[in-house]
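Got a structure for you, questions after.
This part shows chain A:
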Amino acid sequence: MSALLQVEDLEILFKKKKEYVSTVSGVTFHVNPGETLGIVGESGCGKSVTSLSIMGLLPDNYSRISEQSTIQYNGRSLVGISEREFRNIRGKEIAMIFQDPMSSLNPVLTIGYQMVEMIRAHEPQLSKKAAEEIIISMLKKVGIPRAEKIIDEYPHQLSGGMRQRIMIAMALSCNPKLLIADEPTTALDVTIQAQILELIKSLQQEFNTAVMLITHDLAVVAEVCDRVMVMYAGTVVEEGQAADIFNEAKHPYTIGLLNSIPSLEENISRLDAIPGSVPSPEEFPSGCRFAPRCPHATEKCYNQPPDHYQISDHHFARCWLYSKEGVN
Partner candidate 1 sequence: MAKLLQVTNLKKYFPVKKGLFRQTVSEVKAVDDVSFTLYEGETLGLVGESGCGKSTLGRTVLQLIKPTSGEVVYRGSNLTDMNFRELRPFRKEIQMIFQDPYASLNGRQTVKQILQEPFQIHQLYSRKEREERVQEILEKVGLNKEMSNRYPHEFSGGQRQRVGIARALMLEPSLIIADEPVSALDVSVQAQVINLMQDLQEQYKLTYLFIAHDLSVVKHFSTRVGVMYLGRMVELAEKSSLYKRPLHPYTKALLSAVPVPKVGSKRERIILEGDVPSPENPPTGCTFHTRCSYCMNVCKQERPNFKEVENGRFVACHLY
Partner candidate 2 sequence: SSKTSDQEKSGNSQIVIGLEAEPTSLDAHQISDYNSSRAAMEIYDQLVQFKDESTEIEPDLAEKWDVSDNGLVYTFYLKKGVKFHDGTDFNADAVKFSIDRQIDPKHPYHNTGQFAYADFTFGMVKKVEVVDDYTVKITLKERFAPFLGNLAMHAASIVSPAAVKKYGADFTKHPVGTGPYKFSSWNPGVEIVLKKNKDYFNGKAKVNTLIFKPITDPQTRLAELESGNIDMIVNIPPDDLSRLRADDNFQVIEQAGMHLWWTAFNTQKKPFNDIRVRQAVNYAINKESIVKDILKGTGEVANTVLPSTVWGHNAELKNYEYNPEKAKQLLSEAGYKDGLKVTYWVPESGSGMQQPQAMAAAIQSDLAKVGIEVKIQTIEWGAYLDKVFVPVAENEMDMHQMSWIGDNGDPDNFLYILFSSQQWPTAGFNDAYYKNKEVDQLLNDARVTEDKGERTKMYEKAQEIIMKDAPWVVIDSEKQIVVAGKKIKNFKLHPTGVFRFANVEVQ
């Protein structure tokens, strides 16, 4: 099966005081058509930056992607293509929804305007009326009541959940093959989050869209994803089928994360917290980036960055524990 999106050895650098600092590096993953890939990790680990680089939306004056990185969409490279070419991909091939539905919709334009504009950008021959019909049916699909009225309203008149549905409807209105959802439910309440996650799942089935679901909430990933990738400090530390990750996590970081979440089902008197905190890109350790917080860290972990080690068919971990040589 050929992957819809294939990212290899992605390195993203940001300009900090004159120098470019590598913020994300060695990120390799793929998304298959129709599947849901979850990307989890704590704040600042590079989830958003990775997804923006796929869309070509990194700030061009102070960030760049290093040369060896490859991003291939449907066999086409997305690195270094012109803004024009990108415009044809954005929205039409790959669509994106963002964390905060309030700030992601333009507050001074009507919902209808923003949606029609997108459709017409990709299908200029469509009349405004026709485009409006499309979006109305799309809005109905995401469960928005009074869709005909809503298109003349402004984002602030709607609740958070509604706005996020509109973002989803908009993202799907051009039938993209890949939907990148960057923390789509973080700003929402649990009951609303549940609605939205249900919605994404059902739409994905209907349109057979591949979804890259980015979140910091492991539970959300467990709920909807086929495969999961765990990121820490700009690198992928573990990747595998959802069941692999949640049932037999290998990387100490993944294990730590899972243990620090209070459980609804069991009673624990004390949480297992990972000590320390996430380093910022300037102070990434030279070896394994998790080493300073890792209970199993050895000399080697501090000095040499580990590679991806295969654990089972679709399960990889970036930890010396799973290399052939072992930790020492």
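Definition applied: contacts are C-beta pairs under 8 Å (C-beta built on N, C-alpha and C of every residue); 3 or more make two chains touch, one makes a residue touch a chain; residues count from 1.
On how the list was made: all candidates are chains of the complex that A comes from, given by their letters.
What you see is a predicted model, and the numbers here were worked out from it, not measured in a lab.
Chemist: Which option touches chain A in the complex, given 1 or 2? Just the number is fine.
Modeler: 1
Chemist: Report the residues of chain A in contact with candidate 1 in the complex, numbered from low to high.
Modeler: Interface residues on chain A, with respect to candidate 1: 42-43, 159-162, 189-195, 197-198, 216-223, 242-243, 246-247, 256-265, 267-268, 270-275, 277-278.
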